[in-house]
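Apart from one protein chain that is not included, each protein chain of the complex appears where it belongs.
Letters A and B name the chains as they come in the text, with residue numbers starting at 1 for each one.
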Amino acid sequence: MGGYVVRRVLIMLLLLLLLSFTVFVLFSLLPADVARLTCGKICTPETIEANRIRLGLDKSVIEQYWIFLQGLVLGRTYGQGPGAIVCNAPCLGYSFTRQEPVLKLILDRLPATLFLALGAFVLFLIGGVALGVYSALRRGRWQDKTVMGISLIGYSLPSFFIGLVVIYFVIIRWQLLPFPSYVNPWVDPLQFLQTMILPWLVLAVLYAAFYTRLTRSQMLETLNDDYIRTARAKGLPESVVIRKHALRAGLTPIVTAAGLDFAGLLGGAIILETIFSLPGLGSLAVSAVLSPDLPILVGVTLITASFIIIANLVVDLLYAVIDPRVRLA
Amino acid sequence: MSAFLEVKDLHVSFPTGDGVVRAVDGLSFSVEKGKTLAIVGESGSGKSVTAQAVMGLLNRNFADITGQVWLDGQDLLAMSDDQVRELRGESMAMIFQDPMSSLHPFYRIGDQLMEAVRIHHKVSKSEARERAIDALRQVGIPAPERRVDDYPHQLSGGMRQRVMIAMALINSPQLLIADEPTTALDVTVQAQITELMLKLQAETGTTLMIITHDLGVVADMADEVTVMYAGRAVEMGTTDDIYYRPEMPYTLGLLASVPRLDSDLSERLDPIPGNPPSLINLPRGCVFSPRCTFKGEVADNRCATERPELLASTPGHLVRCHLNAAQRQAARESTT
Partner (left out) sequence: MTESVEREEVLRVEGLRVYFPVKSRGVFPRTVGQIKAVDGVDLSVDRGETLGLVGESGCGKSTTGRAILRLIDPTAGHVVINGTDVAGMSRRQLRPVRKQAQMIFQDPYNALNPRHTVGAIIGAPFKIQKIDPPGGIRTAVQEIMERVGLNPEHVNRYPNEFSGGQRQRIGIARAIALRPRLIICDEPVSALDVSIQAQILNLLQDLQEEFKVSYLFIAHDLAVVRQIAHRVAVMYLGHIVETAPRSVLYSEPMHPYTNALLSAVPVPDPRVQSERERILLGGDLPSPLNPPSGCVFHTRCFIAQDRCRTEVPQMRTMAPDHEVACHFPITEPLKGGVIHGPDPGLTAPLPGEPGYWSETVTDLGGVGSPRLDSANSTDEGI
């Protein structure tokens, strides 16, 4: 098992490297003149040229990538002399439009995204799994049909639509909540909750629809397995049979999906963050596209993709925890 | 002696999209304490459904069950689900055909055994573990102190079936139902398991209901035999009645179609023609009549129009057939 973990982590690092290279090359292939993008309104050809050199854009892509990697490990200094900009390790790049290191920008935005993801994750996982189990146990009856019908609707509605509808009714029409304005939870817990509750619920509904269906089909499958009959033959109460035997056995695909969904959410729920004006990674990415600010885009893309790769690893390790056949192989 | 398990007029049907499947249709039988009853019959004749109905394992939302199942003086079908659940695993236990899939793949066998103890008895974990180890030792698992921490996939098929038996017997149930306990195993392992079950039964005096289609296993283990066809008993009696004095044409056909190691080498098998009927659309009259080669001997075409009753031919030997004694005698002589 120990060897397995080490091997998996090594593979993950390799993947991250490959990924960063791909992202780097892809963005350098964009037709935009990056140096042109880096200087503000008053732009002379001289400043552009100076920026080009400061950014190392005069070098080949491979060299640039190498410098980027060095920056990650050792930090990096843009330009020379008194005007030089220092970006401390780990340096993900520097945004000249915002005059800040990319990493700092991302870290500033991370909490909002993280809280949004966490809250929604807990809600949709618990809600989806519970509804899925309930539906499976009432297979074919009206309760099952109702849940399945609703989940199909939830599944097919676009998030911006639900988002706008709840804003319109809850905030504008009925004025149940103030307009969203994000604060950190330790600054003003009440306002934090008031801001987050709607995006949480909207995300939860969207995702729970999928988890309800997944859990239901998993449960229907495992409930027919022979070992479930054994568990019942022992005289276990049905609740234990379901929780301890059936659900555990059907967990693997749910864990996979949940892991990847969580990682995806960490990359920022772009539409909802924008609708609810949450200062998260999603809205950062949107503004970086609009400005446009390439270093931020590279940074956000890298971070998001890393989340997914890490989530994959965590999911695989969880398999081993869940299924001894994986662990003991 | 009085019956320990008595099933009276059991009906089980499943409403399905194609129609109602009458899996068990008016089945009655009984077993005395400490004896072994074998239920034989071909695939789909309702053997497993009967066993699951006795154990209360059928989901009543999807199955219509009527009749009575008396276990030690209590009617299980009249009890609440919870009451039956408390008897399950404690007074009556069951082992299944496929030991590969009957244990939960994610839990250690020790934990699965301990769970079976602790659901019915308030004992500490360490005591339950002791009992699990004892149970494994009893069924001949080597080094049970170490094996108890194994996962099912670390055991061979024969070992897993031993674990299943250990799990069924861990609370010393009075009734053990074994649904094809050796079918999925190799012959040499089959022989081990049969021997083990016989030994344990002799030690504990458990009443055994064994379900199988293997007439060899029946000859090895049973005191009484019920032959099922299309959801009903067509012949029942002592093992000797069924093997040496069979009367119902289906039983005759079954015995004549089994290849056996001690038969005359030049003989060809004598199969029953045709296929078993659909349980949704049972033939009128005798359910066996479409395949029966003796139906022509019964006057007035009664086999095709009138359902025969299960009647005693000699005390304790019940037969469901319109043939009279002489015709049955002749039928037996013509097939053996």
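Note that in this section contacts are C-beta pairs under 8 Å (C-beta built on N, C-alpha and C of every residue); 3 or more make two chains touch, one makes a residue touch a chain.
Just so you know, these numbers come straight off a predicted model, no measurement behind them.
Enquirer: Among B:A53, B:L255 or B:L323, which one is in touch with the chain left out?
Expert: B:L255
Enquirer: Which of these, B:N61, B:S156, B:T305 or B:N324, touches the one chain of the complex that we don't see?
Expert: Residue touching the absent chain, from the options given: B:S156.
Enquirer: Looking at B:E32, B:D72, B:E86 or B:D270, which makes contact with the chain not pictured?
Expert: Considering all chains, including the one not shown, the answer is B:D270.
Enquirer: Just checking the interface: what residues of chain B touch the absent partner chain?
Expert: 42-43, 140, 142-143, 146, 150-151, 153-159, 186-192, 194-195, 213-220, 239-240, 243, 253-262, 265, 268-273, 275-276
Convention: only the chains that are shown with their structure count from here on.
Enquirer: With chain centres defined as C-alpha means, what is the inter-centre distance between chain A and chain B in Å?
Expert: Whole-Å distance between the two chain centres: 55.
Enquirer: Show which residues of chain B lie in contact with chain A when the two form their complex.
Expert: Residues 55, 57, 82, 85-90, 93-94, 96, 98, 101-106, 108, 115-116, 119-120, 151, 153-154, 164, 167-168.
Enquirer: Which of the residues in chain A end up touching chain B in this complex?
Expert: Spelled out, the residues of chain A in touch with chain B are 225-227, 229-237, 240, 245, 248-249, 322-325, 328.
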